[in-house]
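Only one protein chain is missing from this complex, and each of the others stays in its spot.
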Amino acid sequence: MSYQPGRHFLQIPGPTNTPLPVLAAIAKPTIDHRGPEFGKLGLEVLSGIKTIFKTESPVVIYPASGTGAWEAALVNTLSPGDRILMVETGWFSTLWSRMAKKLGLEAEVIPGDWRHGVDAAVIGAKLAEDKAKAIKAVCVVHNETSTGVTSGVAAVRKAIDQAGHPALLLVDTISSLGSIDYRHDEWGVDVTVGGSQKGLMLPPGLSFNAVSDKARAAAKAATLPRSFFDWEEMIAINGKGYFPYTPSTNLLQGLKVAIEMLHAEGLDNVFARHDRAAEATRRCVRHWGFEIQCANAAEYSSALTAVRLPEGHSADALRATILERSNMSLGNGLGPLADKVFRIGHLGDFHELMVTGVLTGVEMGLAACGIPHKPGGVQAAMDYLGGNAARMAQAAE
Amino acid sequence: MSYQPGRHFLQIPGPTNTPLPVLAAIAKPTIDHRGPEFGKLGLEVLSGIKTIFKTESPVVIYPASGTGAWEAALVNTLSPGDRILMVETGWFSTLWSRMAKKLGLEAEVIPGDWRHGVDAAVIGAKLAEDKAKAIKAVCVVHNETSTGVTSGVAAVRKAIDQAGHPALLLVDTISSLGSIDYRHDEWGVDVTVGGSQKGLMLPPGLSFNAVSDKARAAAKAATLPRSFFDWEEMIAINGKGYFPYTPSTNLLQGLKVAIEMLHAEGLDNVFARHDRAAEATRRCVRHWGFEIQCANAAEYSSALTAVRLPEGHSADALRATILERSNMSLGNGLGPLADKVFRIGHLGDFHELMVTGVLTGVEMGLAACGIPHKPGGVQAAMDYLGGNAARMAQAAE
Amino acid sequence: MSYQPGRHFLQIPGPTNTPLPVLAAIAKPTIDHRGPEFGKLGLEVLSGIKTIFKTESPVVIYPASGTGAWEAALVNTLSPGDRILMVETGWFSTLWSRMAKKLGLEAEVIPGDWRHGVDAAVIGAKLAEDKAKAIKAVCVVHNETSTGVTSGVAAVRKAIDQAGHPALLLVDTISSLGSIDYRHDEWGVDVTVGGSQKGLMLPPGLSFNAVSDKARAAAKAATLPRSFFDWEEMIAINGKGYFPYTPSTNLLQGLKVAIEMLHAEGLDNVFARHDRAAEATRRCVRHWGFEIQCANAAEYSSALTAVRLPEGHSADALRATILERSNMSLGNGLGPLADKVFRIGHLGDFHELMVTGVLTGVEMGLAACGIPHKPGGVQAAMDYLGGNAARMAQAAE
Partner (left out) sequence: MSYQPGRHFLQIPGPTNTPLPVLAAIAKPTIDHRGPEFGKLGLEVLSGIKTIFKTESPVVIYPASGTGAWEAALVNTLSPGDRILMVETGWFSTLWSRMAKKLGLEAEVIPGDWRHGVDAAVIGAKLAEDKAKAIKAVCVVHNETSTGVTSGVAAVRKAIDQAGHPALLLVDTISSLGSIDYRHDEWGVDVTVGGSQKGLMLPPGLSFNAVSDKARAAAKAATLPRSFFDWEEMIAINGKGYFPYTPSTNLLQGLKVAIEMLHAEGLDNVFARHDRAAEATRRCVRHWGFEIQCANAAEYSSALTAVRLPEGHSADALRATILERSNMSLGNGLGPLADKVFRIGHLGDFHELMVTGVLTGVEMGLAACGIPHKPGGVQAAMDYLGGNAARMAQAAE
């Protein structure tokens, strides 16, 4: 029996630390997915999940991890050879565009520097140029998990509208849903892609497509082959709380509890909690003297912070040291950021004490690795959180 | 708080009753799927699952339920418009052929009466006629879950070989794997499709493709669009125990335990246990005076028994009564068998006492519904199991 | 890894099969037993447990198993050398009288044949003889777990009153509470002893004393040394939901859920369910041709049935066979009943399907051991349960 004492701190930007009530719900015995008890559960989660996406439209729940829901968004709405516009915000937007190409789509990727979010103006310009309306969809990542940059989705919608362009808007919210405010209906998104293992605080294994009427209409004409991911069969049978094929019953049991927990806290409180954790983390990082990967303060992610180490220092060696001595997992740098950047996930089921605890682990790791930094970052985080609390206390009076 | 006393008997033919050690493993905290602990887990389950499929070839594990693995088998090996040969053994073979058509394949379906398994001779004849070798694949369901009929896969292989035909052999073992002997390599199968929620005793959410060299070679030429289900990226990164995108970490934790449990009991013991449960069930059913849906004794399924009710009696009403009074779920009749047939799952984690307990529930349900039957079916089952045990005791001396 | 497939059937007359929601509650993290969350939990269980004992008086909850609560009942109310009257109904009443003697009490034990309950008339006569009122307490076991005999407590109360005797009435309900109707207040009991691991469906580790005003008054004068089991310190601090020393926090978390489950079903429904299980079991046993240990039908226990095997057959060998082949534990014969009797527990969290399932296990075990019996006992049980159900359906119209 091997054993490392104490709780593991899973501070990658997802999967996140699953709360025990959710794990307990998942560990309940599997029920008959064709029986009456399941029907009730199905209606409950299908309706509950809409409140998280902030939509009145159907949300399709796949028994598949998030990458599957990316594919679902594409194969339901598009046909072989279709032109789509994608934006390189980092590693995950890149993977999504690679997938589009593998599926036979002609994906034009607007290049990016991995330090900024989506530039809606560029999208607008591209669409304006597209007199033939050949571009069928615009795909953006709301919160780029590889860089900690959150893009303005409403602005993209506005740009599309101002260009008078009929392209669909497809948005990946895998690492923002349930952590950062997101509004499928209000922002006019056609397909929102989500996953279970981040802000929803579940293990990986479920993923989502929130689907607008316009997207469903497009699906009727779309000819990319699809079966497992096909929306219509799902939506039809979902009306009674069931699924066309075996769903991930146990994860759905957990999803019910996770949605209840989010609403018990209040979504706005959830988002504010993430905002504070993120700001505390950034103040700490800046105090240490490190650069934050996100170069635009208006686009800081509240779900994670990617930290750039000074030249000549290995982020992966730092992470390995921290894993070994502090039993904490941090996210690695991806693609061109490999070994240059590490990522601190501050999303899901946590509170301020976990934020400061995490930062002590990083600060001790920096010392252990001999990476030059100005000590006292944790103090800066505590000062902010304390001051914040004091202000909140005043405000409440 | 609603509450129905006692354990639920989940006797649908899958998902099955998940053993508590497996549920406990699933309820352990999610770990970093890029970290060293996961790497060890990954290697362990990727190697362990091969022993269940009885193959030396790679087994791809999808974070998706079984229907996804059906799609994976098709999109990796075939191209739009390809001809394939499928066999109608029941509801699930029909669903698979519908999927093939949705994906743009030209599926020729050999019709069946839903009471027999695959006729290898007919397959052989079809292939012999196909001088142009246009048929790219033969698809059969090993254990048809809608009817309780198990087909001979080795015979199909032989028929293909005798026809000297290069078609791939694709086999669905979703409801047989881990319950009924299956041999991917020995039987020369090219793609075996499996799922987690039956004989593997896990909740739904994982599925499998065991993949022969020939299938991998075919995949290189196959042009159906694929990304999520693509084998090669999976197999490449699986070598180190990792996955190209987020896997269903918690279910993999459970899979490790489930495989250990199967080997602790011994696969042959597992199969023998299923055989005895099935024979006891059939003796009971016959005693009641009912017909077994499977018309060929050589093809009886050891995983489930589909029972035909006499004309004029509703199988669904019987199931509803049993669910309410005995807290037991049975499988419904599917497609043309709706309301005519009910299915008793006797697979997964169970022992003889659960078999007889289940049969008492059915016999009491028959009485409660006024369905004419000869009482004493449970006794017949007990006599068989007892005699069987006595013989086993003698043999052990 | 050793592994026996399927669910274990724990059919000893306690500990019983703990329901999964109770196990889940016990597995929640321990909370601060001095903090506000615990205070709420404490008040909830302290008030809830009274509804199970049917009392308005305090119920003391010990972090100790049932034997501790026996001792508590004695040391709180009695002084060294005190005379008490006990009744030999079986093994557990005998153990309790041995304990009384070890504690320095002068226990007069009314002898019994282990096949009948308490004879209230004999108690009345003994008390009537006791002109000096030297007898300080009468101690009876409500449901004798070794024999399956339930005694009439109200009759004992009446006999004491009719004798005009001030003796306290102490009653052990360890194996009846939550399974068989019991009324601490209405029956005028002074101390009721209970345990967690039977009808309350918890693991062992908690035990109870429900305490009348008269008992508390007696405690003031009682001089047996006591500290851990002392009532008054408990009752004082229980008022705010706390305990004088560390309680069994996690079992209390489970107790909360168990009480909720009992009330969700309704106590009367719980008792009726036990009655039906017991009657079905007895019909089965009689069909086999065996004697029931309880010789008086008015005193049959609804919690367990002790079955006498014909001379020359070993009950322990039968139990060992059943454990090995059917993964089911049955209760052994105790004291003079060793190897002559086996006990079937039909209490706690179960339904009729578990009852018949259990009986199939016994019937197959009898066959396997070559113990002569008339086959068809399970059928007799099913006939009763079915008829019973039909009558219930008629009654509900």
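Just so it is clear, A, B and C label the chains in written order, and each chain counts residues from 1 on its own.
Just so it is clear, contacts are C-beta pairs under 8 Å (C-beta built on N, C-alpha and C of every residue); 3 or more make two chains touch, one makes a residue touch a chain.
Here the structure is a predicted model, which means the values were calculated and not measured.
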Omitted chain - touching chains that are shown: A, B, C
Identified contact with the non-displayed chain, of A:43, A:122, A:267 or A:368: A:368
Candidate in contact with the missing chain, chosen from A:101, A:240 or A:351: A:351
Hidden partner chain, residues of chain B it touches: 20, 24, 27-29
Positions on chain C where the hidden chain makes contact: 8, 10, 12, 15-18, 23-24, 26-36, 62-68, 70-71, 75, 80, 95, 98-99, 102-104, 195, 197, 203-205, 224-228, 230, 245-251, 323, 329, 332
Sites on chain A contacted by the missing partner chain, in the whole complex: 1-7, 9, 17, 19, 260-261, 264-265, 270, 273, 325-328, 349-354, 356-358, 360-361, 363-364, 367-368, 375-376, 378-379, 382-383, 385-386, 389-390, 393
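One rule holds in what follows: only the chains that are shown with their structure count from here on.
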Classification of the chain B:chain C interface as same or different, half of numbers criterion: same
Far-end chain from chain B, centres as C-alpha averages: C
Copies chain A and chain B - rotation angle from C-alpha fit, nearest 5 degrees: 180
Averaged-CA centre spacing for the pair chain C and chain A, given as whole angstrom: 54
Of all residues in chain A, the ones touching two or more other chains: 24, 27-29
